[in-house]
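This report refers to the structure that appears directly beneath it.
Removed: one protein chain of the complex. Kept in place: all other protein chains.
After this line comes subunit A, so read on.
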Amino acid sequence: MATEAHAEGATGYIIHHLTSLTVGEGFWSLNLDTLFFSVVLGALFIWFFKMAADRATAGVPGLVQNFVEMLIEFVDTQVKDSFHGKNKLISPLALTIFCWVFLWNFMDLFPVDILPLIGSLMGIEYLRVVPSTDLNATFAMSISVFCLIIFYSIKVKGPWGFAKELMFQPFGPWLLPFNLLLKLVEEIAKPISLALRLFGNLYAGELIFILIALLPCYLQPVLSFPWAIFHILIITLQAFIFMVLTIVYLSMAHEDH
């Protein structure tokens, strides 16, 4: 990809913006920009919430606590709506996913050239600032969720119960291969759809910002501003969808048929 990025003109500009800062070769390479921004945003999330948690009182809440509690309450409502078992992991997991994905997506609202420009001043050639436009980030999250789905399915239903569910549903034992195939596709579709949905939305959004940035400067604000406002909706919605689907998948894993 690095060779393509040297192309000239608009194509070159777009490719440059969508190329990660990578070290290493083949599979064992790392997208440093994705990792860096994810960790920084994760740390921001942790720092903010830890601060609120340390100051948490049952009395009159302050501004930070109010905001954090609003989020907590929101996540808790979502979890209680679809998940009826007892699991100490699901609510914190949902909160982390919502906040982290939201912060990832929020990077999309920075003007597309600012951070790469700062990076280039510091000698960094490529910089992709939105972690959710990197398949690695979205797949990492969805695969983690997938592992949790499998883990809880086996834990709640037992290995045999889970295997039975895979083999005998939905059409009964006589169509076992067909059931198995259907179930496997269903299970595997979960992480793929989760990851690709988030990635696709944000990648397309970022691409449109880059395309707008290619237009003459008097046209840019006219298009960029409404798209950014629309994007505020999208980034929140995508974070929300990722969270809710995670909750739903995990509650499905807890349900015994």
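The working rule: contacts are C-beta pairs under 8 Å (C-beta built on N, C-alpha and C of every residue); 3 or more make two chains touch, one makes a residue touch a chain; residues count from 1.
Keep in mind that, in the parts below, contacts and distances are computed from a predicted model.
**Q** Assign the chain not included in the display its UniProt protein name, restricting the answer to "Spermidine/putrescine ABC transporter substrate-binding protein", "ABC transmembrane type-1 domain-containing protein", "ATP synthase subunit b" or "NADH dehydrogenase subunit E".
**A** For the chain not displayed, UniProt's protein name is "ATP synthase subunit b".
**Q** Of A:9, A:26 or A:216, which residue touches the hidden chain?
**A** Once the missing chain is taken into account, the touching residue is A:26.
**Q** Which candidate, A:14, A:135, A:180 or A:196, sits in contact with the chain we can't see?
**A** A:135
**Q** Determine which one of A:13, A:83 or A:100 touches the chain that has been left out.
**A** Answer from the full complex: A:100 touches the omitted chain.
**Q** Determine and list the subunit A residues touching the chain excluded from the picture.
**A** That gives, for subunit A, the contact residues 1, 18, 20, 22, 24, 26-31, 34-35, 38-39, 42, 45-46, 49-50, 52-54, 56-59, 61, 65, 68-69, 72-73, 76, 88-89, 91-93, 95-96, 100, 131, 134-137, 139-141, 143-144.
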